[in-house]
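Have a look at this one before I ask anything.
A single protein chain has been removed from this complex, and every other one stays in its place.
So, subunit A:
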Amino acid sequence: MRAFTTLTGVAAPMPAANIDTDKIIPARFLKTIARTGLGKSLFANMRYREDGSENPDFVLNQEPYRHAEILIAFDNFGCGSSREHAPWALLDFGIRCVIAPDFADIFHSNSFKNGVLPVALPRAVCEQLMEDARMGGNARLTVDLERQVVVRPNGEEIPFQIDPFRRHLLLNGLDDIGQTLQHAPAIDSFEAKQRAAQPWLYAEA
């Protein structure tokens, strides 16, 4: 996983709540066996018209948002399915940070595993950032994970909270599995105890 330290870029405004994972990446695009290549299908139902041409009204089809690296949205971003294709599609498009008042749990967790940073900030702050984002290329935001601040175009710094363990993994681009395997002896002894108490969980399936 690519580490996330600090990011300065164009933020795209998507002023809607409940942006679900079927919107982010419709199910018909989940028939892939790779993690990459989903960027072209990001928000496909909104981004393209029925004939496959671009919908000029959709924010990511407009300059400078075609090059957006940050997305600003409202409540409950990423609700719906568990598909990790949602952060994969964002990442493949080039978006590495989503700022919203809150996130659906599974999307939130999936994002961290792929170097996409979800930043939760109060609704009123998201509304300010939405206005910044509407100013387009003249208004780049900076997201600094090291210092845990979002820097507005006017220089104002907005602090955000983040789980320290997830921050550590993201800053260093660390793989969870490697971390967990350090607990292998504890897993072994858990299994030995559980096997004695609940042997039916270990019957050959």
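What we mean here is this: contacts are C-beta pairs under 8 Å (C-beta built on N, C-alpha and C of every residue); 3 or more make two chains touch, one makes a residue touch a chain; residues count from 1.
One rule holds for everything that comes next: contacts and distances are computed from a predicted model.
J.: Match the chain absent from this complex view to the correct UniProt protein name in "ABC transporter permease", "3-isopropylmalate dehydratase large subunit", "MarR-type HTH domain" or "Ion-translocating oxidoreductase complex subunit E".
T.: Missing chain, per its UniProt entry: "3-isopropylmalate dehydratase large subunit".
J.: So one chain is hidden, and I want to know which residue out of A:45, A:62, A:128 or A:142 touches that hidden chain in the complete assembly.
T.: Spelled out, the listed residue whose C-beta touches the missing chain is A:45.
J.: Among A:40, A:147 or A:183, exactly one should touch the missing chain; which is it?
T.: A:183
J.: Out of A:8, A:82 or A:161, point to the residue that touches the absent chain in the complete complex.
T.: Looking across A:8, A:82 or A:161, the contact with the absent chain belongs to A:82.
J.: Touching the missing chain, which residues of subunit A?
T.: So the residues of subunit A touching the missing chain come out as 15-18, 20, 22-23, 26-28, 30-35, 45, 50, 74-76, 79-84, 87, 102, 104-106, 109-110, 113-114, 163-165, 176-177, 179-181, 183-184, 186-187, 190-191, 194, 197-205.
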